[in-house]
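Heads up, one of the protein chains got dropped from this complex, but the rest are sitting where they should.
Now for subunit A:
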Amino acid sequence: MSATAASETLAHVAETAAPEHHRSGERSHRARAGLGMLLRIILCLVFGLPLLFMLVSSFKPDLQIFDDLGSIKAFLPTGDISTANYSGVFGRVPFAQFMMNSVVITVVTVVFGILVNSMAAFALARIGFKGAGIVLGIILATLIVPFETLALPLLWWSNQLPFLGPDGFSQGWLDTYQVQIIPFIANAFSIFLFYQYFDSIPKELDEAAKVDGAGWFRIYRSIIMPLSGPAVATVAILTFLPMWNQYLWPLMAVQSEELRPVMVGIDYFKQLNTSWGQIMAYATMITAPVLILFIAFQRSFINSIASSGVKG
């Protein structure tokens, strides 16, 4: 305390006795701000330029991509600009099919994920039952298990599972749509996020609704879910991103070309003669949907990532 007091007095003395010192402090403050700005801009280039390079190169012929590497032209749409790489991609792989598969897999998982996980969280957070605490404890404990540890046993297990589809009873889930969707619907982290949110909504709402004669399912559907927009957005985004980007699982679980998602499709371009222009075009096309969604819902994206950090 005395040290602080002393330094305060010192600062006071310095202020009154030597105003020019104070001004130099101001100058160093401005210099520091300038340095910070410079750093921010350099970092902008570090994170932005590779992606800009990808976009620009997707419009250039292979030879020109290499020629432009040595200069600033690598990041500028100069020279022989065309959409030839894009038509090349469509000629080389069933791109529309890959895209449709990814959209179907992602959308179905997100929609059912919101439904299934929010219902489970509602049961745990708002209805409650004997042992609900233990169930939540088990769900939280599984959060430390990364999917990659289970991938190989799950692959074997998926091949043993029966499935009742439109064509009747079949054995083994490998090489199907459902193997890319159903294992990822229920998610411990999504349940946790919903649980946290539901738990923060005043319990009096339930009581009031009950007085009005509403049942639990009605309360879930008409009161709690409409109030939980931010939680739904968070879960939707945190399900959407990894599902769209999934690579390891479809690489192993799906062999048929017509069932493959976009990420696995990139492997086609590494085989045979590599055309970097086409790779950049393909990469741009599979990144664009996420990028557009991100720009449109930026705040929700950032908030959902931020709220994923609240656990711990």
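We take it that a contact is a pair of C-beta atoms (placed from the backbone, for glycine too) under 8 Å apart; a residue touches a chain by one contact, two chains touch by 3 or more; residues count from 1.
In this text, contacts and distances are computed from a predicted model.
You can't see one chain of this complex, but its UniProt record names it "Carbohydrate ABC transporter membrane protein 1 (CUT1 family)", from the set "Acyl-CoA dehydrogenase, N-terminal domain", "maltose alpha-D-glucosyltransferase", "Carbohydrate ABC transporter membrane protein 1 (CUT1 family)" or "PepSY domain-containing protein". Contact with the undisplayed chain is limited, among A:G131, A:G213 or A:P226, to A:G131.
Among A:V93, A:A123 or A:A233, only A:A123 touches the chain that is left out of the view. Among A:G70, A:G91, A:G213 or A:P226, the one in contact with the hidden chain is A:G70.
Across the interface with the omitted chain, subunit A contributes residues 4, 7-8, 11, 32, 36, 39-40, 43-44, 46-48, 50-51, 53-54, 66, 69-70, 74, 116-117, 119-120, 122-125, 127-137, 139-140, 142, 144-157, 159, 161, 182-186, 188, 191, 195, 199, 203, 206, 210, 215-217, 220, 241, 244-245, 247-248, 251-252, 263, 266, 269-270, 276, 279-280, 283, 286-287, 290-291, 294, 298, 301-302, 305-312.
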